[in-house]
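Here the complex is missing one protein chain, while the rest keep their positions.
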Amino acid sequence: MRLPAFLENLDRRWIFLATGLLVLLPLLWPLNLPLEPSPPVRGYHDAIAALPPGSRVLMSCDYDPAMRPELEPMTRTTLRQLFEKRCKVVVVALYQGGALLVDQIVNDVARQRRQRYGVDYINLGYKAGNEAVLVLMGQSIPGTFPRDQNGADVRSFPIMRDVRNYASFALIVSISGGYPGTREYVQQVQGRFHIPLVAGVTAVTAPTLYPYLQTGQLLGMLGGMAGAAEYEDLRLERGQASHGMDAQSLAHVFIALCILMGNVVQWERRRREAS
Amino acid sequence: MHRGARLSLCALLLALLAPAAHAQPTAITGAPPVIIPEAAPPQSPATPRPPGSPPAPQPARGLVWKDVADDAGRALDLAWQLSPDDTTGSTVLRGYVIMRSESPGGPWALVDSVPAGLAAFRDQSAGLRRDVEYFYRVDTHGPGGVTPAGSLTGPAIATSQWFNATRWSVLLLTMIFFAVVLFFIQNAQGEGKKPFVRRIPGIDAIEEAIGRATEMGRPVLYVPGVQDIEDMQTVQALIILESVARTTARYQTPLKVPVTYPIPFTIAQEMVRGGYLHEGRPENYDPDSVTFVSPEQFAYVAAITGIMMRDKPAAHIMLGAFFAESLLLAETGFATGAIQVAGTANADQLPFFVVACDYTLIGEELFAASAYLSGEPKLVGSLKGADFMKILVIALVLVGCLLETSGQHGLTQWLATQ
Partner (left out) sequence: MKREVPLLLTAAIGLFMILSFFVPHHAVSVPADFLQQSAVIVVAFGIVLGGANLLRVNLEAVVKRQGDWPYKVVLIVSLVATVLVGLIEGRDFQAAGTRSTWIYDQVYSPMSSAMFALLAFFIASAAFRAFRIRTPEAGLLALAAFIVMLGRVPLGHVLTAGLPPALRIENLAEWIMDVPQNAAKRAILIGAALGVMATGLRVILGIERSYFSGED
């Protein structure tokens, strides 16, 4: 059977199988492909690096387990960089299904870095209301989150003593999987309070946020697993994202090949119809 | 002009003009401080030093206050001159303590403290009340103790402002938008005929898709997006649902509407019931045609793909806000052989719909759908108004680019808001 005829009759489950193998095999046998950080990733890293030691940072982790492969690595790497600079990190979550996941990630990194809960970091947990929560935080963060993730009074923790609203922070880090997320922070927060803002988002959301990068409303951005891997590379780490990039590389090449194969089928069909 | 629109516009204008008629005095900004001479004894004496300890830091001076503009009287800005001991590497001064009282003689309450090097502070503490006179002083503290302020300032008053002065540009553009849309609505009503709207194939295809489902004896699946009612795409999807329900009522085709959130769920029930009522087929309305699924994105997707694979609807109409699930829905739908019409204003999901669906409504075509389907002159008139506004935005972009290129930043700065 000639190639175009074979492709025309190809059961799409073969494509699924090939995709699965191309993603699985590099995870088992890494290729260790080199990474080159892009300007948005450098902007993200440099914005955090420029913080004075001991700065207070608001980290909004708005994603659920579905986006874990892309956003968990960048969350961990960001927390490590912030803790290295002895920053005080206040974490909030606007995704209901992700609050527990974010809590696990934050506590895990904090434990590794020997950070003290309530002194070096705190997790205020989830609040329903989407943009309304962002607006309320602009008036009072302790008022919007009177209790932390574990139900304790936030005012009892030293880290929250001087926290009023967004103006109490030197930087806002938005790790977001969609809505509500980075765009809402740009519209509701950055525009009003002019606090420096950096973002880590899924790859599909990243193109929508390039206008904000260009205007300077976002100082830097990590786009998907590629951005997370480049960030790890800048930090001289080799984490989950870097391992995942081998698989993503082969998957991208395969998808490009699928586009070509699909068009071979079409051209062959046209050629047959013309003759 | 529509009566309700007239009333509402009058209400808006009154609301905007009334503050000007009863304007309170604007906030006193940069008012000269009331300075108590240094010879006057401070209310709290300097903390006595134990022998051998470093000296107490010298006081800060020149404290001034300023009401924070464009707020609801919730904050006051303070600024002072640094203490002479506030130098790099100083071991004498640790920071400044801000004290507040409602009278120059006290009692003084601690507001906050800032580290050395800072000569400004914004008091937006919960205890600060608007339209109340306060006095402030700034003490210095260090290892050698606390030194009271060399001066204090007041009476400082936090007042509310009636208008956020940084939002003039937004107000002007909003008023132009309102005026333009209402003008075209009134124009269309006056002419009595529907203004021209270019053909939107995706909207035309909705009836074709329902007809195909009727011929095949299979239901129509309508997915109104994954967002809650505060997203206008969901509102628009629910408005279009009424038209779709009318058509399915007319053709007696079953309709399935799975919904993510409770409030859109109740509205969807009303829309479907209303559609059947309008077609004179209330007895054919199935209350279980609209079902609540789950606000969880992928739980919702799993449910819809399950409906697609099991019930095999012949037509899928997916209009509203979609995120990562768009390709999952579209590809699964394609595999079942259904005709698919999709529409969303989420630009990052459009490529997936364009690739996998038969027809796609791109961005504002979704918002034009209700006007297009109903053909009502006032709805179509609003489309023309929005289009006119688009021309204005294009003109602003062109003019702004030229000005910025030539180094003129006035327009950009005027358009920037806080």
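Labels A and B are assigned to the chains in the order they are written; within every chain, residues are numbered from 1.
Criterion: a residue touches a chain if its C-beta (ideal position, glycine included) is under 8 Å from a C-beta of that chain, and two chains touch if they have at least 3 such contacts.
In this text the structure is predicted, and so the values were computed from the model without any measurement.
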item	value
From B:301, B:318 or B:341, residue that would touch the chain that is not displayed	B:301
Listed residues B:64, B:78, B:92 or B:235, member touching the removed chain	B:235
Touching residues on chain B - with respect to the absent chain	2, 4-5, 7-9, 11-12, 15-16, 19, 70-73, 130, 160-164, 167, 170-171, 174, 177-178, 181-182, 185, 228, 230, 232-233, 235-236, 238-239, 242, 261-263, 265-267, 270-271, 273-275, 277-278, 288, 291-296, 298-299, 301-302, 310, 324, 327-328, 330-332, 334, 345, 347, 350, 352, 355-356, 362-364, 366-368, 370, 374, 376, 378-379, 382-383, 385-386, 389-390, 393
On chain A, residues whose C-beta touches the chain left out of the figure	10, 12, 15-16, 18-20, 23, 33-36, 38-39, 64-69, 97, 99-101, 103, 127-129, 132-133, 135-136, 139, 149-151, 203, 207-208, 210-211, 214, 223-224, 226, 229, 245-246, 248-256, 258-259, 261-263, 266
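Operating definition for what follows: only the chains that are shown with their structure count from here on.
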item	value
Computed distance of Cα centres, chain B from chain A, in Å	23
List of chain A residues in touch with chain B within their complex	64, 66-67, 96-97, 130-131, 139-140, 162, 164-165, 167, 178-179, 191-192, 194, 202, 204-205, 207-208
Interface residues, chain B side, partner chain A - complex	74, 112, 122, 124-126, 227-228, 230-231, 295-298, 321, 323-324, 347-349, 417-418
